[in-house]
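Removed: one protein chain of the complex. Kept in place: all other protein chains.
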Amino acid sequence: MSLFHLMSVSASGMGAQRKRAELLVENLANAETTRTAEGGPYRRKDAIFESREQSSPFSAVFQTAVDGQVQGVSVTDILTDTREPERRYVPGHPDADENGYVSFPRLNPAEEMVDLMSATRGYQANVAAMQAVKDMILRSIDLMK
Amino acid sequence: MLDPLAGKLLHYMDLLSARQKLVASNIANVDTPGYKTRDLDFQFEYLSAIAGMGPNVVEASDLATKNDGNNVSMDRETRLLAETALRFNVAQTLLKGQVKAVRAAIKEGRGA
Partner (left out) sequence: MSPISPIRHVSNTIAAPALGGRSAPGGGDFGAALASSIQAVQNAGTSAAQSAERFLSGEGEELHQVALAMQKAELAFDLFLEVRNKVVSAYQEVMRMQL
């Protein structure tokens, strides 16, 4: 299992965390959105991570059997929140129903912020891992000089 | 004069620099609507070893497409950038080693 292959594993981690951060930022931006294209208030989105084998574009076909033991990560699904939206009493609102209640997205901005921090940390950790692997490769090259 | 390994190393380095150019253009076009990630089938090009003809540029598969039709993944490209540069470093060091070995034979261990 090659050092270069480890880099693609770290890159998959970076990509997954970035996708998660994208969704969290979208959630935060739409925390008060009452109307969407599909009708109804905005529904919170979540990323599902799944470990997946990473194939390296440099490896020969018969190498993937060995590399398969090291798993990268990928975002396989985006889960849309199916809970009932939060209803608040705002009678003058243009989206109010006949009783004066408006449906707001059910999400907690504090939770989203904390998740965003965790996604940032995860991204940084993967970047640090890739740097460490790069360093190992450079030192191995130094052996040959 | 240098053994077949040197020829293979040169071919490898040619492919690496071609690939690096594609990676650079992918990174430059990360926001271009409708741009599809370009790549070359490295293993195939290296093993077929047809020198003189440029390698075939293909579209990279298995990438998610954004709303504007662009499918460049920054992480994939930055990782390829780093990996290609490192492999170039390895090949260059090996080639230097080959030249050094012949030079050592010429000097016959005498002098500096």
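In this document, chain identifiers A and B correspond to the written order of the chains, with residue numbering beginning at 1 in each.
Just so it is clear, a contact is a pair of C-beta atoms (placed from the backbone, for glycine too) under 8 Å apart; a residue touches a chain by one contact, two chains touch by 3 or more.
Quick caveat: nothing in here was measured; it's all calculated off a predicted structure.
When the full complex is taken into account, the listed residue touching the unshown chain is B:L94, out of B:L63, B:L81 or B:L94. In the full complex, chain A makes contact with the omitted chain through residues 1-3, 58-60, 62-63, 66, 137, 140-141, 143-144. The chain not displayed touches chain B at residues 3-5, 8-9, 12, 42-43, 46-47, 90-91, 94, 97, 100-101, 104-105, 108-110.
Rule of thumb we're sticking to: only the chains that are shown with their structure count from here on.
As a whole-number value, the distance joining the C-alpha centres of chain A and chain B reads 30 Å. Within the complex, the chain A residues that touch chain B are 4, 7-8, 10-12, 14-15, 18, 57-61, 130, 134, 137-138, 141, 144-145. The touching residues of chain B, when paired with chain A in their complex, are 39, 42-43, 73-76, 78-80, 82-83, 86-87, 89-90, 93-94, 96-97.
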